[in-house]
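Notes follow once the structure below has been shown.
Note that this complex is displayed minus one protein chain, with the remaining chains in position.
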Amino acid sequence: MNLRLTLEEVFLLIPDAESEGDAQVEELAGIASLESAQAGDLSFLSNAKYKSQVEGCKASLILLPTDYSGKPKADQMYLRIKEPSRGLAAICRHLEERVFPPPPPTIHETACVHPEAVVGEGVSIGPFCYVGSRAIVGKGSSIGSHCHLGDDTQIGESCRIHPCVKILAKCVIRDRVILNAGVVIGSEGYGFEQVGEAHEKVPHLGKVVIEEDVEIGANTCIDRARFDETRIGAGTKIDNLVQIGHNVKIGKGCLIVAQVGISGSVQFEDYVVVGGQAGFGGHLKVGKGAKIAGQAGITKDVEPGAFLKGNPALPFQLAQRISVLQRKLPELFNRFAEESSNK
Amino acid sequence: MNLRLTLEEVFLLIPDAESEGDAQVEELAGIASLESAQAGDLSFLSNAKYKSQVEGCKASLILLPTDYSGKPKADQMYLRIKEPSRGLAAICRHLEERVFPPPPPTIHETACVHPEAVVGEGVSIGPFCYVGSRAIVGKGSSIGSHCHLGDDTQIGESCRIHPCVKILAKCVIRDRVILNAGVVIGSEGYGFEQVGEAHEKVPHLGKVVIEEDVEIGANTCIDRARFDETRIGAGTKIDNLVQIGHNVKIGKGCLIVAQVGISGSVQFEDYVVVGGQAGFGGHLKVGKGAKIAGQAGITKDVEPGAFLKGNPALPFQLAQRISVLQRKLPELFNRFAEESSNK
Partner (left out) sequence: MNLRLTLEEVFLLIPDAESEGDAQVEELAGIASLESAQAGDLSFLSNAKYKSQVEGCKASLILLPTDYSGKPKADQMYLRIKEPSRGLAAICRHLEERVFPPPPPTIHETACVHPEAVVGEGVSIGPFCYVGSRAIVGKGSSIGSHCHLGDDTQIGESCRIHPCVKILAKCVIRDRVILNAGVVIGSEGYGFEQVGEAHEKVPHLGKVVIEEDVEIGANTCIDRARFDETRIGAGTKIDNLVQIGHNVKIGKGCLIVAQVGISGSVQFEDYVVVGGQAGFGGHLKVGKGAKIAGQAGITKDVEPGAFLKGNPALPFQLAQRISVLQRKLPELFNRFAEESSNK
């Protein structure tokens, strides 16, 4: 990675930083962890547990918290800043367009855009995309190769849709949404009527609405609603390979880690956090700010602010205590057997 | 959603219903739950637990079971029918083509169909589809955009294949099958020979057969067999993101919920039901009508009719009882410590 990032750019990006020492370079070659950084690189201390690595770090420039007390080596500069990780994020956002230049704001010659579709200003539509009838793509959005935007879909402004995303008919994507490769929005819900021994399909006539600033990971699937809508609230971030069933409502600012499964009609309030591979039974309500540990199995409503773990899920502290006691079961059984035989 | 569904159509679709009251509308605007329905909508009572919501429901038309005893409001009609949910399903199936008009029965100009492929009457082949050599698509089937039908694949009649489905060489899809977006049929099985420390690939020369009336959810993967076939039985319904390994045989009428994983050579008899995220070790047999709870881990053969839960999986009742007792472990350890110290 040759970033061609000048010191001057860094100073402009984090104007509140205080410098000490002299980096002896004008351009930084890369960004790396304290342990792996070489001369010419930028490094950072964003987690106190790596503090001891700062002294041995070879980077030319190190972002540090304001209370870090050491001194830079010769040919090294310290930049002290209140929140180094935010400073680093600002630098990375600046670099992102350099590392991954945005696609040209044009419709690729191999794309197929329905004459009744409406494509905004500065939109990029990639190779082999299909944009259906009456679909709308808002200004500044980019659509990667091999995407399918079904009839009557709506894409907001400044969205980034990666290759091979499938947005099926009538679904709505608001502004600044990021959909990673292979995402499916608006698949048919899993619902059947039992008729004798057979399962008759229940059509799903609704849609999916993805609100502003949502990000969705690769190959994640979100089913359309039976009548109205499945909805993902603004600012929610969903990881890869997550399953979200029909009629689910997710609140704002939730975090849903990879491979989580959320059954039909579940409702999340805002700021719920769910660890990887956790699962939710149908029709449950999960209160504001609840935290669910990875691999937990949720079969009942969850109170706001609760922190649950395990399957069946229990309050985190209790689950931890039971885990410890389970490891002592062999000892307990032995002692019980002993005492019984002593009587 | 403006459905343009007339009362007359409703009467024709559920001729055995008995009406009471006057809806005061000729066309229904939408379908909604008892709680969210507005004047002009159709609503329904399909689950007794929502019975108390009927009285306050604003819908113009409500489907109710024959034994519901209340009276409609002014400007409201009750339609009493033996099974309201089946009546509703009949209406939804009727509406489905209106909400999602079927694609035109033609081959899209951007599709690439091998000259040796055989495409039946009334087939729709979407944009950027590839249909391989000697592939057969039965009459009335629709193939969404960006699909891949490999050489020698066979698709039955009246199938609905959503965008970006990949059906690899020689696989067979029977009549009336629905495959959601991103499904992969016929990927290479996961099998290796250990040679020293290396793992040598074992080729998978077989195929996958999907029988009549099967539905498969988005991004689900089904591997081809080593020599003969992986087979999904008629009427089985599989949800999103499910993994089905090589040589698996699934019986008829099974229900397999999202993110389930079924290892190679597992055999399901008919009418098995599996909750989300459950997993099955290789080469197991699961008896007719067995039920497996979500997230269960199955490592042994399962008897017909069994209902299992947990990992390791136990009979449901026993698993529930053990869950209750685990929550009492802290108390048990305390009391045991107390009694021991009293001696």
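Every chain is named by a letter (A and B) in the order it is written, and numbering of its residues begins at 1.
Heads up, the rule we're going with is that a residue touches a chain if its C-beta (ideal position, glycine included) is under 8 Å from a C-beta of that chain, and two chains touch if they have at least 3 such contacts.
No experiment lies behind these values; they were computed from the predicted model shown.
Visitor: Tell me which residue among B:R4, B:R98, B:K300 or B:K328 touches the hidden chain in the full complex.
Guide: The one listed residue touching the chain not shown is B:K328.
Visitor: Thinking of the whole complex, not just what is shown, which of A:L241, A:V274 or A:A290 touches the missing chain?
Guide: The one listed residue touching the chain not shown is A:L241.
Visitor: With respect to the chain omitted from the figure, which of B:E55, B:D75 or B:E188 is a touching residue?
Guide: Looking across B:E55, B:D75 or B:E188, the contact with the absent chain belongs to B:E188.
Visitor: Can you say which of B:F44, B:F100, B:F128 or B:F268 touches the chain missing from this structure?
Guide: With B:F44, B:F100, B:F128 or B:F268 as choices, the missing chain is touched by B:F128.
Visitor: Please identify which residue in A:A17, A:I81, A:V113 or A:C164 touches the non-displayed chain.
Guide: Considering all chains, including the one not shown, the answer is A:C164.
Visitor: Spell out, residue by residue, where the missing chain touches chain A.
Guide: Listed in rising order, the touching residues are 1, 30-33, 36, 85-86, 89, 92-93, 95-96, 99-100, 108, 110, 126-128, 144-146, 162-164, 178, 180-182, 213, 215, 217-219, 235, 237, 239-241, 253, 255, 257-259, 271, 276-277, 294-295, 310, 323, 326-327, 329-330, 332-333, 336, 340.
Visitor: Write the list of chain B residues that the hidden chain touches.
Guide: Touch set of chain B with respect to the missing chain: 112, 128, 130, 146, 148, 150, 164, 166, 168-170, 182, 184, 187-188, 190, 192-193, 195, 197-203, 205-206, 219, 221, 223, 226-228, 241, 243, 245, 259, 261, 263, 277, 279, 281, 295, 297, 311-312, 314, 318, 321-322, 325-326, 328, 332, 335-336, 339.
Throughout what follows, only the chains that are shown with their structure count from here on.
Visitor: Just the number, please: Cα centre separation of chain A and chain B in whole Å.
Guide: Measuring from centre to centre gives 27 Å for this pair.
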